[in-house]
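Structure first, then comments.
One chain of protein is taken out of this complex; the other chains stay put.
The block that comes next holds chain A.
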Amino acid sequence: MIYFDNSATTKISPEVLTTYDTVSQKIWGNPSSLHNFGEEAWNLLEQARQQIAKLMGVKPSEIIFTSGGSEGDNWVIKGTALAKHRFGKHIITTSVEHAAVRNAMAQLEELGFEVTYLPVDKEGRINPADVKAALRPDTILVSIMAVNNEIGTIQPIKEVGEILKDYPNIHYMVDAVQAIGKGLDDLVFSDRVDFATFSGHKFHAPRGTGFVYAKSGRKLSPLIDGGGQERTMRSGTENTPGDVAMARAIRLVKENEAATVKNEQAIKERIYDHLKQFDHVRIFSGRNAGFAPHVLCFAIVGVRGETIVHAFEEQGIYISTTSACSSKKHAEAGTLAAMKVPENEATSAVRISLGDQNTLADADEFNQVLDQLYAGFQKIID
């Protein structure tokens, strides 16, 4: 099997699973308990936090554990709205965000917030000048994803940060779920970014893990209140095994980051260059440095995306329509629509997303299978 759907989820790595298992069996005390059995769990959890902070180049107190990307996105957006609605009710985001951001925004709109959705160019990228033009005295939040999950576009996080330096009161949030381990930390943690959200299962950590980077001094209301865990920012008994396993997963990802990026870029290029030869293929992702190395989105125009997915699946290759989260809803790809890709092309779009276990041999096999499938599809393409 060739697994090319790493942006949907990744396989938990054996070492990470060992950690999860060991912590679950041995250090299962409640970190909030006062006795030293609980204390041990607390120490372990804090050490995991420190490790993540160190690898990310931030302070331990700025890392807050969550259940994943959707929670992180919802929290920062709604938490900002709760904390800052007295100062204004205007939010700026892009028209290509993940549903977790998009739908959180939609909920706020129902409550009377105004949201500006920035347009994108044909590479799926916003123009920083549009951010500047959209800013208003009552803007409280700017939320921009670092890497688009559907086509891999890297957004101009730094440039927007430069603009926002003149507006120090606005929260600047980056959905970094697709950016971890892709050589993009400088971008995500550039100095004006206030919040960044991460999801564990995208980098071989268990499901239900994640964390938010929250710059110290920035005010965010909690969404989950209760026992006051995570410094009252996110209540609920700590997921010690999950969080510790995630800390390990990050270390592993970081250790191999440079090699992974290089490998993924090489695989992507090999497939990209192959795809280019076909008349009915449209490639939406770029091959250049403006795109993350692990995402490649294309269409065989005239064949529905799900048909392509199933055809590959029969050959043991797993890809997806543009976003696993929305692919079952037959929704037209949000990003492609925002890029003004014609509907017939957008409904044909599929996404390859690479992980560190993929090899160039996988690319060759994919290309071969594509040749066969394309020959077959030509009958149904007029």
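As a convention for this text, a residue touches a chain if its C-beta (ideal position, glycine included) is under 8 Å from a C-beta of that chain, and two chains touch if they have at least 3 such contacts; residues count from 1.
One rule holds for everything that comes next: contacts and distances are computed from a predicted model.
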| item | value |
| --- | --- |
| Listed names "Ger(X)C family spore germination protein", "Probable tRNA sulfurtransferase", "Biotin-dependent carboxyltransferase family protein" or "ABC transporter permease", matching UniProt entry of the absent chain | "Probable tRNA sulfurtransferase" |
| Chain not shown, touching residues in chain A | 19, 22-23, 34, 36, 39-40, 43-44, 46-48, 51, 59-61, 216, 231, 244, 247-248, 251 |
